[in-house]
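One chain of protein is taken out of this complex; the other chains stay put.
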Amino acid sequence: MMGVAYIKRSKTGRINIKIGNKVDYTLKAIIWFLGIVTVAAFLVFDYTGFHLTSALKETVANLQTMFLTPALTHFSWSEAFYQVGVTLALAVLSTVIGAVIAFFLALLSAENLSNQAVAKVIKTYVAFIRAVPTVLWVLIFAIAAGLGSTAAVLGMLFHSVAYLVKAFSESFEEVDKGVLEALRSTGAGWWQTVVHAVLPSTMTYLLSWTFLRFEINFSVAVAMGAAAGAGGIGFELFMASGFYFDLREVGFITYCILLVAIILEVASTQLKKRYFPSQQ
Amino acid sequence: MALLEIKALNKSYQSQHVLTNIDFTVETGEFLSVIGPSGAGKSTLLRCINRLVEADSGEIIFNGENILKLGRKSLRKERANIGMVFQHYNLVPRLTVIENVLHGRFGYKSTLQGMLGVFSEEEKERAFYLLEKLGIVEHAYKRCDQLSGGQQQRVGICRALIQDPKLILCDEPIASLDPHSSKVIMDYLKSITEELGITCIVNLHQVEVAQSYSNRIIGLNKGHLVFNGPNRQLDSHYIGEVYGMDTRELITV
């Protein structure tokens, strides 16, 4: 039988059916690495004041109080509604201003539309900004601008711009080379190319990335309210849980946040379905 | 006794009839083609036979048993007796050719054996033998996504053959291939029937291929069986029946 020549056997003489390659080794190595790090993590964790059984019992009881009997005690329905509005407003501002700034920076950092050196500089800078957690930006701005909405919007803006520049410039780079060349060959200037070739073919992507960032910014705004004094529903949550220890109010506020987040998520999937039906 | 007997088979998706009262039989060792325009229900018909799609009513007697009445365990056993070849090969692209071929043995293994990938030396040798038969043994340790379409389809055929099936269902096996590869694949399928005596049911949309390879042809149109007879009987009148009067001029084979 001729096929025998191609059979590979292990040392014990059994026929191999796998042949090790770089990809498989890498996958295995990652899984082992993550497993070992996880075990190590549990060994070094700080367990101060932690008792598993009582903590679990307490959690179950707390969660029941929170989610089965939500109520407002320290403020009214209209106040809750208003605070959700404030959080949404922070998200809107940082997303809209961020998208406008990101649009221009992304044009400068797309390799097919801009100078290579400029693109490289912007991309590196943006990666650097993205690496700093939003809350640190907000706290740093708070020193200069004072705690409050201005610092929060500026801090969130930094991160939004960094995120959107990356997303936008990648969309721009996917624009068909032929289309750009065709327009340039007719003598169109840079702005004309952008308006007539780049924008029409990437508009839906830009909008969908922006909306996605809006979704993210909503939860960031909640976080900034809680951790950096930016106000809004996040701050109320922080007060209810850390100051008044009012479980039922925590439950109510969590429901508010969950409701808004789910509405945003549904809206974004609907938008995607409408504009990118092929991807569904 | 016929190998496969289909009686009054019906299937509809959301009140739209895909198959209506289909009746036909297939004898052991036949090479049967199913033709019809796209959307005629060819694919659904094939998938009803091994219950990848559940039929609404009717009977499918295979190997003396009514497939539609089988429980999970016996269905698994009968599925092992029916090989299937797909238009898009449906291999696991990241695994090696030999692993993909051995997937055909799962029907004979316990869940745990299968999950751990325990295969006997005989099974592996058989896999190599089949790969050699189909002329792709030198690719045995390559990942499937490195192979051409025609080569991948040959892996798909090996996977079906290692099941030791009594019947092979082929769903548009050459629809994604170039003419040369198509001929190679059809030749292999034909020789499987002639040399190994395995019955083949092949969905095709090229009438001329059906005519030159099969013993018998079945024509479907909008879920109705409109032709069932030896290939020489399929003349332009029947082709018109199968493909509809409007398209008659277009299919001047």
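Annotations for the structure displayed:
Letters are used for the chains, namely A and B, taken in the order the chains are written, and counting of residues starts over at 1 for each.
In this section, contacts are C-beta pairs under 8 Å (C-beta built on N, C-alpha and C of every residue); 3 or more make two chains touch, one makes a residue touch a chain.
Throughout what follows, contacts and distances are computed from a predicted model.
Per the UniProt record, the chain missing from the shown structure is "Phosphonate ABC transporter, permease protein PhnE", taken from the list "Formate hydrogenlyase", "Phosphonate ABC transporter, permease protein PhnE", "Spore gernimation protein" or "Stage II sporulation protein M". When the whole complex is considered, the residue among B:31, B:86, B:128 or B:213 that touches the unshown chain is B:86.
Contact residues of chain B toward the unshown chain are 50, 52, 76-80, 82-84, 86, 88, 90-95, 103-109, 111, 114-115, 117, 156, 159-160, 163, 169.
Remark: the residues of chain A touching the chain excluded from display are 22-23, 26-27, 30-31, 34-35, 37-38, 40-42, 44-50, 55, 58-59, 61-63, 66, 85-86, 88-90, 92-93, 96, 127-128, 130-136, 139-141, 143-145, 149-151, 153-154, 203, 207, 219, 222-223, 226-227, 231, 234, 237-238, 241-242, 245, 247, 250, 253-254, 257-258, 261-262, 265.
Quick note on the criterion: only the chains that are shown with their structure count from here on.
Rounded to whole angstrom, the centroid-to-centroid distance between chain A and chain B, based on C-alpha atoms, equals 46 Å. Those residues of chain A lying in contact with chain B across their complex are 1-4, 6-8, 14-19, 21, 23.
Of all residues in chain B, those touching chain A in their complex are 94, 96, 98-99, 102, 117, 119, 121, 124-125, 128-129, 131-132, 137-138, 140-141, 143.
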